[in-house]
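Left out: one protein chain. Kept in place: all the others.
Just so it is clear, A and B label the chains in written order, and each chain counts residues from 1 on its own.
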Amino acid sequence: MTNMTISRAPGQPIYLDYQATTPCDPRVVEKMLPYFTEKFGNPHSRNHRYGWEAEEAVEIAREQVADIIGADAKEIIFTSGATESNNLAIKGVAHFYKDKRDHIVTVVTEHKCVLDTCRHLEQEGFRVTYLPVGPDGLIDLAELEAAVTDKTVLVSVMGVNNEIGVIQPMAEIGAICRKKGAFFHTDCAQAVGKIPLDVNAMNIDLMSISGHKLYGPKGVGALYVRRRPRVRLVPLINGGGQERGMRSGTLSTPLCVGLGEACRLAKAEMGAESERLHMLRDRLLNGLRQRLPEIYVNGDLDRRIPGNINISFAFVEGEGLMMGVKDLAVSSGSACTSASLEPSYVLRALGLDAEMAHTSLRFGLGRFTTEAEIDYAVNHVAEAVEHLRAMSPLWEMHLDGVDIKSIEWAEH
Amino acid sequence: MDVDVTASAYLDHNAGSPPRPEVVAAVAEVLCEAGNPSSVHAWGRRARARMEAARAAVARLLDADPAGLVFTSGGTEANALALAGCRRPRILVSAVEHASVLVHATGTVPVDGDGRVDLAALDRMLADGGDPAVVSVMLANNETGVIQPVADVAAVAHAHGALVHCDAAQAPGRMALSLSGLGVDFLTLSAHKLGGLPGAGALLSADPDFTLTPVLPGGGQERRRRAGTENLPGIVGFGVAADDIRRRNAILETGDLRDRLEARAQALVPAARIVGRSAPRLCNTSCIALPGVPASVQVMALDLAGVMVSAGAACSSGRVTESAVLRAMGLAADIAGSAIRVSLGPDSRPAEIELFLTHWAELARRKGLDVKEAAQAA
Partner (left out) sequence: MAYSDKVIDHYEHPRNVGALDKDSGDVGTGLVGAPACGDVMKLQIKVSAEGIIEDAKFKTFGCGSAIASSSLVTEWVKGKTLDEAAAIKNTDIAQELALPPVKIHCSVLAEDAIKAAIADYRKKSGQSGDDADQAAG
């Protein structure tokens, strides 16, 4: 299997949507395959050898997951994915400590599932503070410090944003939480394998991990739960008592093995891969800037994972632009909400106007992205934007020196 | 499956069947594909099309409406989605349910000596009035294979305005199935019990518009009934496995093999007892007690001989404990403590049965039980 078959299959556009999902690395699939066939077995079944083999494989995988974040294997719980991990961490901790503390701090640009979980908790009587972000997409640490009180049980801040790729100051957040006695949960679905993480150095108490964002399989994730000092939580899915009682249900040996191998590969290759993606992203951005005026990077450019760039193309409309870049699989807004016509709430939170939020594209670069693909993408996007601007009344006004904001539009 | 059956026998299909080769091929292919079913570009649309084809295939297995099918991470989550998600304060479950159902129970319905639900008792419990109820009764027991009178349970429950959930994880490919025939409101399936991979399950609702409160909220997936990026490879494998079951329909052959196993076991060791034999059972399951020989001893001895069976269910921490199911059936301690589960799959072969019988009878002889004929591999 060559790299090209992964990001470019016959009749399929070039895949530049690595924040929506990554294909499984063929090396990961290779490690998983034996557990589909001759080594299949229920890891909870200690009655016979297939069960033992499966259990051993799951424990090796657990160590590999722990290793990439500097944790102990005993602190890793396998789940069905980051959405479940986020739900389990936030609800689980909130419910366990609800008699002592009833306040949660999170951020307006968190993933939908974190925000939804917090809203559920609000309905149950918890108080939630939603911190704003600056135009760079990052939180203000002073604001965080002011928001955390002795009633705050949990601070949930994502490591890397799924739409704009910016990296929150995790160590600083961790230090504030530790000082104030609040637990620090971080959704690191987009961060693990992309940037170095250390749960101890960063004082992280709970971390959500996703398989299919780091070239592992879909359908598996993990939750890191600190043991010292111990974090306790109420399980979300009960019955069976697997995963130290925190998560019931038969573990899938191949999925766990796949996540473990994906973590191992990501850790081993992180340095070189970051450098390569950085080069490709600069090539993309510089190429577009050379061809097109009036384009804007959303979120901080430097404090960002190298595989992401989110750009607004002024004076063209987002859906029309998507139609024009049909040779690329890119996303406007996040994958979960992309079927809706609403502009991205993350971009709005940066202070972008609705029209600029409408006209953004997220380019997700990854392990199988090539230089040739980037060059193709630059030309393809530039042509589409030029085509659309040539027929855009707003671009015409801009060239004529008309301030579009000065026009009183009839909003319909 | 690449197991050499001349040296070993895998007879623990109720814990999980090896995935079919066509399932593995389909899963391996989809694993290498990028594409999130929620993305609107071509890769996303292809992923969604694959997912919807699988949804239709799994629904077809029960002649059900695919719109009522929610994919989950497995049977345990599907059970939670039904029992916590239907928002009925009273949750009555049979005493022989899987732990993932029992954990939700506010009351248990007793079973008879074969492990079948006591319908009169259920009727009385529901007639007592009280809060709106949901009743959960498994279609077939994982340890004994005994089939519950689910259609009768549904009739009794519905007469009292209760909802009915049925954990049918063990049933596909082992008995005929139809959602409307069972008359239940919700039904749980698990991919890895029917030749798919662990990590995927489904909850079917007879009414596709029934509003279930999600166990995992936070995204628009699965028509807002279950958030999170779908396990597409697992779901695709689930669909392939479901189609395979419908196509092969190996129920009769497996049943013949199981019946021969039981007849030979009983003839070899007259003291052995087949649990639930007089009740309707799945075609593949045999629960055999060897009085006086602890189940754990049997399982270990058989494993050393390359024969994989199990004692008790494979969940919890994996410890072999005395079966709660067999105790609920009122079996004497020496029977309950000496029962092992032998469960066949569609590819099980007579040679595997013979291997089991040889070593099992040999163990019985060593433990001083009367063994009628020389146990030899046929």
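Keep in mind that, in the parts below, a contact is a pair of C-beta atoms (placed from the backbone, for glycine too) under 8 Å apart; a residue touches a chain by one contact, two chains touch by 3 or more.
The shown structure was predicted, so the numbers you read here are calculated from the model rather than taken from an experiment.
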Next item on the list: With the full complex in mind, choose from A:G92, A:G159, A:G174 or A:G318 the residue touching the hidden chain.
Entry: A:G318
Item checked: Positions on subunit A contacted by the hidden chain, ascending -> 315-320, 323-324, 341, 353-355, 358, 388, 390-396, 404, 407-412
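Rule of thumb we're sticking to: only the chains that are shown with their structure count from here on.
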Margin query: Roughly how far is subunit A from subunit B, centre to centre by C-alpha average, rounded to an integer in Å?
Written below: 35
Checklist line | Touch list for subunit A against partner subunit B, complex | finding: 1, 5-7, 9, 11-13, 15, 17-18, 20-24, 26, 28-29, 32-33, 36-38, 40-42, 44-51, 55, 79-84, 86-87, 111-117, 120, 210, 212, 217-220, 236-242, 248-255, 258, 322, 328-331, 335-339
Notebook entry, point to check: Within the complex, which stretch of subunit B touches subunit A?
Noted result: 1-3, 10, 12, 15-16, 18-19, 21, 23-24, 27-28, 31-36, 38-44, 46, 72-77, 79-80, 98-104, 190, 192, 197-200, 215-221, 227-234, 299, 302-303, 308-311, 314-320
